[in-house]
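A single protein chain has been omitted from the complex, and every remaining protein chain is retained in its original position.
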Amino acid sequence: MDLSLIIMQLLSGIALGAVLVITALGLTIVFGMLGVVNFAHGALFMIGAYAGLYLASLTGSFWWGLLLAPILIGAFGMLIEFVLIRRLYGRSIDDPLLLTFGLSYILVEGVRIVFGSDGIPFPTPPQLIGVLDLGIGFFPRYRLFVIMLVAVVLLVLWLTLEKTRVGLIVRAGARDPTIMQVLGVDIGRVWLAIFGLGVGLAALGGVLAGPMRSVNPEMGSLVLAEAFVVTVIGGLGSIVGAVVAGLMVGISISMVALFAPEMATIVMFALMAVVLLIRPQGLFGVRGRTA
Amino acid sequence: MTGPSSGEAVAKPASSGLAWLLDHRVLLSIAVLAVLPWLLPSKALAVNVLIYGVVVMGYNLLFGYTGLLSFGQAAFFGSGAYFTGIAIGRYGVPWFAAVPIAVLLSTCLAAAIGIVSTRTRGIYFSMVTLALAQLVYYVALQAASFTGGENGLRGFTVDRINLFGLQVNFLDPINKYYVLMAFAALAMWFQSRILNSPFGAVIEAVRENEQRARACGYDVERSKLVVFMLSGAISSLGGCMLALHLSIVPLDILHYQTSGMIVMMVLLGGARSFFGPFVGAASFLILEDVISLWTPHWQIFVGAIFVLFVLFLPKGIWGTLLDALDSGKARR
Amino acid sequence: MAETALLEIEDLHAWYGASHILHGIALHVNEGEVVALVGRNGAGKTTTLRAMMGLMPKATGRVSFAGRELLPLRAHQRFHLGLAYVPEERRIVPGLSVRENLRLGLVAAGSEIEERAAIDEIAETFPRLKERLDQEGVTLSGGEQQMLAIARALIAKPKMILLDEPSEGIMPVLVEEMGVLFRRLRDEGKTLLLVEQNVEWALRLADRAVIMDQGEVVHQSSAAALLADKDIQERYCAV
Amino acid sequence: ADETIRIGFPTPLTGPFAAEARDQVKCAELAVKLVNDKGGIAGRKVELLVRDDKLNAGEAATRTLELIEKDKVHAVVGALSSAVQLAVNEVTRARGVIYVSISQSDTINEAKDFSKYTFHEALNPHMTTSAVARQTLKKGMKVAHLVADYAYGHEMLRGFKRAQAAIGADNVGEILHPFGAADYSTFMPRLMSMRPDVLCISNFGRDQANAIKQAVDFGVKQQMKIVVPVILHNQRLAVGPDVFEGVVGGANYYWGLETQSKSASSFNTAFKAANGGAIPTDYGAYGYSGVGSLLAAMQAAGGTDTDKVVDALEKLQYDLTKGPQHYRKCDHQSVQSVLVLESKKKSAMAGENDLFAILANDAGSDDMLRSCSELGHAT
Partner (left out) sequence: MTGELLRAEGIGKRFGGFVALEGITVSFAAGQLTSIIGPNGAGKSTFFNILSGALTPTSGKLHFKGRELNGLPQHRFVHQGISRSYQITNIFPDLSVHENVRVAAQALIVSYDIWRNRARMVELDARADAALDAVGLLARRSGLAKFLSHGQQRALEIAVALVSEPELLLLDEPTAGMGPEETKDMVALLERLADKRTVLLVEHKMKMVLGLSKRVVVLHHGRLLADGAPDEIRSNPEVRRVYLGQSEGYG
């Protein structure tokens, strides 16, 4: 087993991790800031892929799909928040979880009705077809693009949430909406924005994953489990945690694939079990804030 | 789930009709179950109501009464079924011995998962149970020589059983139903015992306020672990029933979607109500049965009903019904 | 009354679910006045404040503040009219530092107030907080949390402040200082509605007093008169 | 009696194989209709009772129980996945009900799961891999495997390795991937570093589509040929012609066979007539031949008497879609031809249904199968 193989493997792990990070991020933001565990996240990821595909074929360009699908589905997410989730704040934390669980059934079946239950091909954008010779091996251009795009999105997101007043409102609003209202914040708008952002990120993940996998109604359910594992390892609500854990999971899967490939799925769960045994609140989670 | 449960926990002196009903909840529940096969469209469905009723009831102990939202109950449902099947098929254990063995082993599994998961709180608990249960799923998938892997466990058909010297044809749906009902009755009696016991009070205290429970002198971690094991034990009994009923153990039984279904059923019936799990299991299964005959898109209806329940009937069918009966009377 | 009433409540009713808590409250607070609202536990004092802030699930009647009708407004809009509230349960936001909790008092006020300067200023008033700016808010001692809650309400310089038992858990020297602070605020033209169980202290501070019982106003008069009333003394002040 | 003949048909109407299932239902209904049009069986009408098994073995077992206990069906045909088929088999076997399975599996033929009442109409992994290997492998070629880590994948791998050994091709490595994985990128660097001439991807459904797609993304096709044991009509549709171009795999049926086979052409014609001109798919054809062979046996037995029908099935010679077939006596496996197909380049496609080129249509014979004794049957 030579070094170049290990480096290539590492790179595939990072690309895998990048998609995980972007989806887990949406989940963690919505949880951290609204206290909502969004079980429909996977379904929205899937819908994002369909929307991306549909918009790309409508406009004739993948790039429009990439840009518009997250916005459109994000807006749809706001609608979900406004019509359904909003009624549940202040009830037990389980309620939104259960509601979105039911919602995911509706969304998946809805897509089956509209687009059929078969997979649909999602062509790679022509500019990114093929592989790039890295000297030590070939790597798909598209995956390199995904890595870079995710890095940019992360940076922007982090700057807004940690460095601005908006970020403070958002973090506090999650924990105590009542006091935020008393302090003059229209918390409803904050909720809308956060949920929209989370869902938009899910959709972005979906569009990005589209050209790597075939698009089908079930593609979200697997992603959901992975995203959960990543968020839990990273610490629910922690953005840095999601990033670190996403890459960690991607790379471990990839490295395990080298030695015991059939264990690739289990390794994720095993990693989680180990992390939680050592730190029950996740790597970057804050103790006692879990419910 | 949320809000007070009215009149479900400790029965007060039988001053009202409702209180009388609650005092005799086990007997009444059994009476309802006894006529069930004659009310439902098929016997197989009735048996499923029994099985899922027991599984969900066990889960209700954890989720409804203790407030621990686990997404891993499928692990115990499945382990009960697998252990029963393996004991009978591989080791030739007679069925009546296989069931307690399976429950015992499943309780051990629950202890193992519980030790890790009850250390965590809130949503972490949900996620950890989900992940650990998935781990069980993958282990079952990999250990194909024991479990049959993806193909499921087979080869342990119980077709005749000896009931106190009486040879009974277990393939006959009615016989099967009443034999399995005895198990369900046992589970109900056990659950009722737990709820009425001093430990039932501890469970409530832990649900309401862990820190306070600790300051009152309860070992919260240990109590949660015990509940987790009791809940796993009851749910695993449902698994044993499934194995006896179907003569196969499908791998999907361990999948997290089974856990999801269990959660749905408890919600539909009414968390933290005694008979709710059976109502939930019955309504879910009937609904699925009826709608899936009518349209292949049954999931959209199941999803919608689920959403509507969370929004408007968070106490489920049975819980809401009990509330309606109880309204006007002083809450306990 | 010579002055104009800044806050005027008429026939205020409020409910928690089916239980009817307030039965037609009527009271007013004039601009620049300190009014003490006192009464037994469970009398409905907190409920009155919550109704004013828009935190009750159901409230009817008329509440006008600076000429605006409050009840149709949502809670955050009431803040923007210049109404601040210190809740009895303090509501320090978990996961945020003391400094961040203070910043929360400013987030909605827009950019008019310079954050750093405002925090410095308030930290002068509450030196205890100044030492602990970077600690997580909820790990403060009970009294410190109370100060933080008050500081957070004051930082955006509201017109009127609703205080729910501000002296609870505060040590005697500081209660005195708080009294001085409140008087200073009044002198600066702020209006205070003070719910208190430390009745004697509240009456010394206040211009007027309102007594509530079982969701109704049972007595209103000048604070001095109340303080002089033997019967009232007997019932509300002695320990 | 002139009671209708009821045939239970569990199939996954919901879930990832819903499209295949719907094709199966259409084809099964076609088979029933053709018989009813000719007056039924011994004057009795035939009725197909379709039930959604949700691709879940437990659900399938329950539905089958209902079909037997409540609907009193005379026989059961169907199931698409191996696990579901085995579950149905377990229920029918215990109750002595005839079951014609149309799911690919090696297990159901083995003595352990065998039942006198069970017939296997579908291909099995052993047959498909040997046919595909014969077409694609040559002596001295280097072969690598990417295999789904569960029974189906293991069976395919076993078949390939056996064929490979017979041909004299070299095995350079095998990678087991988790069943149902969404990402295969992590296996690619290692596969490429093995430098094989042929890559056999042994998995099913979405796994096949995703694995091929990602292999192509990594430039695998420039270095090696991709071969699959069963090339799936719907997965080819799901990822498009460019990805599948040049991939070779086995199949039970392809509509293009009509130019070579009379029965294929008449099956196509009947299907098109009943379904607005649509073509039948590979999995659809199983529905037709499964129900068709059962009805033919019932015809021969003159009714639904279980033992007589079993007897008739064992003796039956049928040709419904692609040439002569019969059930082997010892394990009830249908002896049939295997098609080897190659996915066409986009530019070479004559129409949207013109997906594959037929490389071979090996006539069925007993020696394509594992021997009866190998399967554990007394001979």
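Each chain carries a letter (A, B, C and D) given by its place in the written order, and its residues are counted from 1.
In the analysis below, a residue touches a chain if its C-beta (ideal position, glycine included) is under 8 Å from a C-beta of that chain, and two chains touch if they have at least 3 such contacts.
It should be emphasised that the depicted structure is a prediction, and the values quoted were computed from it without experimental measurement.
K.L.:
Kindly name the visible chains that come into contact with the excluded chain.
P.N.:
If we consider the entire complex, the absent chain touches B, C.
K.L.:
Give the residue, chosen from C:A149, C:I170, C:L193 or C:L227, that touches the chain omitted from the document.
P.N.:
C:I170
K.L.:
With the missing chain put back, which residues of chain C would touch it? List them for me.
P.N.:
Residue positions of chain C that touch the missing chain: 16, 19, 39-43, 46, 88-89, 128, 132, 135, 139-144, 146-147, 165, 167-177, 197-201, 235-239.
K.L.:
Considering the whole complex rather than only what is displayed, give the residues of chain B touching the chain that is not shown.
P.N.:
3-4, 10-11, 193-194, 196-202, 204-205, 208-209, 211-220, 222-223, 226, 230, 330-332
Please note the rule applied: only the chains that are shown with their structure count from here on.
K.L.:
Please find the path from chain B to chain C through touching chains that uses the fewest steps, and give that number.
P.N.:
The distance in steps between these two chains is 2.
K.L.:
Select the chain whose centre, defined as the mean of its C-alpha atoms, is least distant from the mean of all protein C-alpha atoms.
P.N.:
It is chain A that sits nearest the middle.
K.L.:
More C-beta contacts across A-B or across B-D?
P.N.:
Pair with more contacting C-beta pairs, A-B versus B-D: A-B.
K.L.:
Select the chain at the greatest separation from chain D, using centres from the mean of Cα atoms.
P.N.:
C
K.L.:
Calculate how many whole Å lie between the centre of chain B and the centre of chain D, each centre taken as the average of the chain's C-alpha atoms.
P.N.:
Inter-chain centre distance comes to 38 Å.
K.L.:
What parts of chain A, by residue number, touch at least two of the other chains?
P.N.:
112, 262, 265-266, 288
K.L.:
Would you mind giving me the full set of chain pairs in touch?
P.N.:
Contacting pairs: A-B, A-C, A-D, B-D.
K.L.:
Using the touch definition from the top, list the residues of chain B that touch chain A in their complex.
P.N.:
Within the complex, chain B contacts chain A at residues 1-2, 69, 116, 119-124, 126-128, 130-132, 134-135, 138, 142, 256-257, 260, 263-264, 267, 297, 299-300, 302-307, 309-311, 314.
K.L.:
Touching chain A in the complex: which residues of chain C?
P.N.:
Spelled out, the residues of chain C in touch with chain A are 53-55, 74-77, 79-80, 84-85, 87, 91, 93-96, 100-101, 103-105, 107-109, 152, 156.
K.L.:
For a test of understanding, state which residues of chain D touch chain B in their complex under the given definition.
P.N.:
Touching chain B from chain D are residues 13-14, 18, 52, 54, 56-59, 61-62, 65-66, 69-70, 82-83, 86-87, 90-91, 93-95, 107, 112-113, 149-152, 178-179.
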